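Removed from the display is one protein chain of the complex; every other protein chain stays in position.
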Amino acid sequence: MPTFVQILDFIGTFAFAISGIRLASAKRFDWFGAYVVGFVTAIGGGTLRDLLLDVTPGWMTDPIYLICTGLALLWVILFGKYLIHLNNTFFIFDTIGLALFTVVGVGKSLALGFPFWVAIIMGSMTGAAGGVLRDVFINEIPLIFRKEIYAMACVVGGLAYWLCALVGLDDVVCQVVCGVVVFLTRILAVKYQICLPVLSGNEH
Amino acid sequence: MPTFVQILDFIGTFAFAISGIRLASAKRFDWFGAYVVGFVTAIGGGTLRDLLLDVTPGWMTDPIYLICTGLALLWVILFGKYLIHLNNTFFIFDTIGLALFTVVGVGKSLALGFPFWVAIIMGSMTGAAGGVLRDVFINEIPLIFRKEIYAMACVVGGLAYWLCALVGLDDVVCQVVCGVVVFLTRILAVKYQICLPVLSGNEH
Partner (left out) sequence: MPTFVQILDFIGTFAFAISGIRLASAKRFDWFGAYVVGFVTAIGGGTLRDLLLDVTPGWMTDPIYLICTGLALLWVILFGKYLIHLNNTFFIFDTIGLALFTVVGVGKSLALGFPFWVAIIMGSMTGAAGGVLRDVFINEIPLIFRKEIYAMACVVGGLAYWLCALVGLDDVVCQVVCGVVVFLTRILAVKYQICLPVLSGNEH
């Protein structure tokens, strides 16, 4: 039987894959292209992290991520036209995915002996870099650089993890706090439309 | 004297480099930029694969890929205006490159002890990811996500490899079958205009 974390991981992967597949479908990609974009959205952040940490990417050791992306593609093919009514549901799933992926990224980096400031970057990358790769593939300016609190929520969650560890709290407590902080930061930022300031542009 | 596989590898690299250089020239890149795009098109897929498999990329151990890209650049500079009449020839070379790179990618992954489903992904990546990187560099939506059977042919070839191995056929036979299947799948798909379905788009 899958553990609680595995179920959350599955939900996160599914939500991230859906987000990639939907944006690919808006660009009229074929099924294969949509599958690849969905897969990269789901596993891209973790893969970049694992390349930097010099370990084998998780998806190369367990086909669950491939299967999960396949189910997401099937879902969009079958229920695509109803998805528009589920935007709020997917927003919640996507934010759960963001929170969980951040926790996994921070935890994995610490377990490999990296300092906390590296772990926070790796956690944020795990959560947010897949979406950056997705946007590069569909030839758009990455969304997370322009809009909303997104990767910033991962950084805040990572800092919360650090604080808890400094105080001497148990690993599991640190991870739960980190995930909850990421989740709440994003939810509250969107609800109250909290944005980071924009740099006033002047051409290079 | 070079082996048969090395000659095919050279042809594949040359064809892939030409495809990168021609698209770069359409965007009015200078010679250096065109060379870089050609090189990345030729070795990008294999490099990504080798990073994921945690081995040193092939082009870092043998300067033949640099030389081959140089010859491709020279070719386009000298004969660029005649190339348009050779589109079919290059289509064949490009497809040979795709088939060979797939075989190399699958074989290398299996030799390193990865399971078949990883090897098939690595084979497809070896064949198709260079073209994705090329399209990202020239700021276009990657072609393979939108048009024709391309990376899909690599997947079909990889599955054929698997089937042959399951039946107990010799390694060399598996590789020949894999290459031929990739080649024929792509040729037939283009000849009979077989496409994958497009996801009906609705904006995110």
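Labels for the chains are A and B, by order of writing; each one numbers its residues from 1.
What we mean here is this: contacts are C-beta pairs under 8 Å (C-beta built on N, C-alpha and C of every residue); 3 or more make two chains touch, one makes a residue touch a chain.
Here the structure is a predicted model, which is why all the values come from computation and not from measurement.
When the whole complex is considered, the residue among A:6, A:89 or A:139 that touches the unshown chain is A:139.
Seen from subunit B, the chain kept out of the figure touches residues 19, 21-34, 36-37, 47, 51, 54, 56-57, 60, 63, 66, 76-77, 80-81, 83-84, 136-139. As for the chain not pictured, it touches subunit A at residues 51-52, 54, 114, 117-118, 132, 136, 139-142, 144-147, 151-152, 195-204.
Assume only the chains that are shown with their structure count from here on.
Measuring from the averaged C-alpha position of subunit A to that of subunit B gives a distance of 30 Å.
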